[in-house]
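Missing here is one protein chain; the remaining ones are kept as they sit in the complex.
Every chain is named by a letter (A and B) in the order it is written, and numbering of its residues begins at 1.
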Amino acid sequence: MSFAIFAVFTVAGALAAMILRNLVHCVLALVLAFTGLAGLYIQLGAQFVGFAQILIYVGAVAILVVFAILLTRSHEPPSRLAVSPGWATSIFVAAAVFGVLAWSIRSSAISALPISPHPEITVRQIGDALMSQFVLPLEVIGLLLTAALVGAVTIAMREQRRMK
Amino acid sequence: MTWIAHNLWLVPLMPLLAAGLSAFAQRKHRLFAASVAISSISLSLLMSLIAFAEVLRFGNQNATKQVFNVGWFQVGSEWLKVGWVLDPLTAVMLVMVTVVCLLIFVYGVGYMARDDNFARFFCFLSLFAGAMLGLVIANSLLLFFICWEIVGLTSYLLIGFWYQKPSAAAAAKKAFITTRIGDLAFLLGMVWLYSQAGTLLFYNNGAGCLEQTALIKLMTHTTAFGMAASTGIALLIFCGAIGKSGQVPLHVWLPDAMEGPTPVSALIHAATMVAAGVFLIARVYPLMSGHAGLDLSPASAPALKVVTWIGAITAVFAASIAVAQDDIKRILAYSTVSQLGYMMLGLGVGGVAVGMFHLITHAFFKSLLFMGAGSVIHGCHEEHNIRRMGGLRKLMPITFATYAVGMLALCGFPLLFSGFWSKDAILHSASIWSESRVPFYLAAFGVLLTAFYMTRQVIYVFFGESHRFEKPAPPPHESPAVMTLPLIILAGFSMLLGLIGTPAWQWFSAFLNGQQVRFDLRGFAESGVLAVMLSSTILFLIGLGIGWLLYGKKPAARSAAPDAVEQFTPHIFNLLRNGWFVDAFYGATVVRFTTWFSVLCDWLDRWVFNGAVQLISSLTLGASWLSRSTDVFVVNRFFDQSCQEVALSGRLLSRVQGGRVQSYLRIIAIAFAGFVLFLIWGRHG
Partner (left out) sequence: MTVPVNYLLISAVIFAIGLAGALVRRNAILVLIGIELMLNAANLNFIAFWRYGPNPEALTGVMFALFSIGVAAAEAAVGLALIITVYRHFHTTDLDRIDSMRG
């Protein structure tokens, strides 16, 4: 039951994000989709991931997108078409991709697998795993985030000084 | 071998050098040209006299000839040899030619004094003299032919000397072409002779073509019509003589050749060049007669029979035409043709000595007559028509006297004049000819006609009233000494030369044959000699009488009055005046055919050959156009097209790179879907 609600939220949010003309509305719909997804995660038993999703996606990425929208003056309604020419082909392609995925899901043996019991995961377990088994990806992602930070700042920085 | 026999080639060389030097002279160097010509011919005369003395000397030792041959060039292993021969025939001709040439050169200085092209005249005359002398000394038929052709060339150049006159140019062309026809047959005979005898040398220590071995070979070899090779060759060579010496039917050029200056007519067309044909027959006499000797054999060769008949016919034919002519030089020209007929007749019936004797005497008195005519023309201010002359006897006495001598010599006034003795020798030989007596009758009739027309001419020109002149010109005057002196000298020769050939003292024939001679009055008693002498005298007197009767008694009052004979028989006179219409006949047939043929050839050349050439050239052009088109349209287009295709395909493919991110994304999505499909399918399948 809750699955259906969360699913509807997510799908509706996603659809709205893609369809709406005003970009700010799109971002808000996106937030809704993120939240729905977080609920789905929690329902699946990955509570940490769900909260992380809200923290990062809703709290950071969506705000970042809003900032970008405002900085690029995209919050004004677009003067021309919102869709690019050849959108029908693109819809078709996306539908084809979905069709392929759905068909592969349908024809897979997943549904035949037995449903295992609900896993009880503590944050401590996640922390332990991070520090022991996944310490290298942890460091790497730290590096990645640093690089992304520096890179984003460098890219977006205005050219203040000219070469003398 | 003596010096002169060794260096006989110097004799023609002198005039040739003179011709070469004069050729570089300009028009104003008149004195230079004349003096170089006269000095060269004098030197040649000197050497000819030395040669003559030499021949006299060794003639007394019973040796007849000295021969000198050189190799000219080598063909394979064979040598083509030419050379010169010094024998009595050569010596006699050399002396005659050089004497007459010298006298006429001197005469020409006076005659051409007012002409602009004085230097060119003497250049051509010297060239002629050199070639004629070369012809005389030649020991090889090839060398003879070469000189023969050069002589023909100079004749052409000199007949057409005043080339601005269309009649002169036409006459020169006619002379050249007519003699060419004869020369063609001559060349054929020459080639045949060479193929049969293997050599063209006359005398070569027994190996020459006129010597015994070759003659026997030629006589025994029979060809078509059962004719011996020697006869065939002899007839072909005689054709050359027919052309050059103006025998019927190739006589038509000689009267027209009178367009040239009078010295030319005197030298070439009276004394020397036309005599070259007679000389040729005399030279190759062994071939004509069939035995190695200069006498007649009892059984006359067929070739000599042909020579005799043609000679006889020519003699009468030309004499008849001369009766009706009005131009002073044309009368003399036809007379020359007639006398050449006599020479040929003499060669045919009497042998070399008979023919050559008349040739020598004729050279002197005919050139005398021509030069006298030139003097008359000069004095009458270029008047040629005898009807418009008259009474010159008193106005030009020296000319009259010498002309009268010449005329009497030609007609054969008994005893005193050379023409009588030479013509009588011919008549005598003709009368005892074993074949037929018709040539004798023809010759006799010719004597009558000769006397008649010469009388007519002399009366018209020198007698009568001088008021017959209708031109309001200054009266005629005697010619200057430079012209009359040669006349006098020649007149002397015309009278004295007869003495070397009388039946009592046959020095000339003995000289030619290398025999001893005795003065024997019993020569007159030989059969028929006196009878012939008497009959020729009677015929001469009859002719003279008729002429005087018709013309001398009642001289015509005006020049336009009709001729006496014309009044008598207008139709025959007209026939004779037009030369029996031979010229017209040739014009209607040969000339017309040649014209038509040349038109045909022109058409062939223009349309057929030119067309073929054009066709080939247009084919080539077409082929080149085709290859160019192929190159431009096929190859280039192929190349260009493929380049364009590449560029087009590049352009098309580059459209994929639209620069739009979303299209890239689209492609990635499609590729992803395809990939997944492939994987799933692979697993399932």
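Please note the rule applied: a residue touches a chain if its C-beta (ideal position, glycine included) is under 8 Å from a C-beta of that chain, and two chains touch if they have at least 3 such contacts.
All values derive from a computational prediction rather than experimental measurement.
Enquirer: Across the whole complex, list the residues on chain B that are touched by the chain not included here.
Expert: For chain B, the residues touching the absent chain are 654, 656-662, 665-666, 669.
Enquirer: In the whole complex, what residues of chain A lie against the chain that is missing from view?
Expert: Residues 1, 3, 7, 10-11, 14-15, 17-18, 23, 26-27, 30, 33-34, 37, 40-41, 43-46, 48-49, 52-53, 56-57, 60-61, 64-65, 67-69, 71-74, 78, 80-85, 87, 90-91, 93-95, 97-98, 101-102, 105-106, 110-111, 113, 115-116, 119, 121, 125-126, 129-130, 134, 137, 141, 144-145, 147-149, 151-153, 155-156, 158 of chain A touch the chain absent from view.
The rule we apply is simple: only the chains that are shown with their structure count from here on.
Enquirer: Report, in whole Å, the distance between the mean C-alpha point of chain A and the mean C-alpha point of chain B.
Expert: 130
Enquirer: Which residues of chain A touch chain B in their complex?
Expert: Contacts found on chain A: 84, 86, 89-90, 93-94, 96-97, 100-101, 103-104, 107.
Enquirer: Given the complex with chain A, which residues does chain B contribute to the contact?
Expert: Residues in contact with chain A: 660, 662-663, 666, 669-670, 672-673, 676-677, 680, 684.
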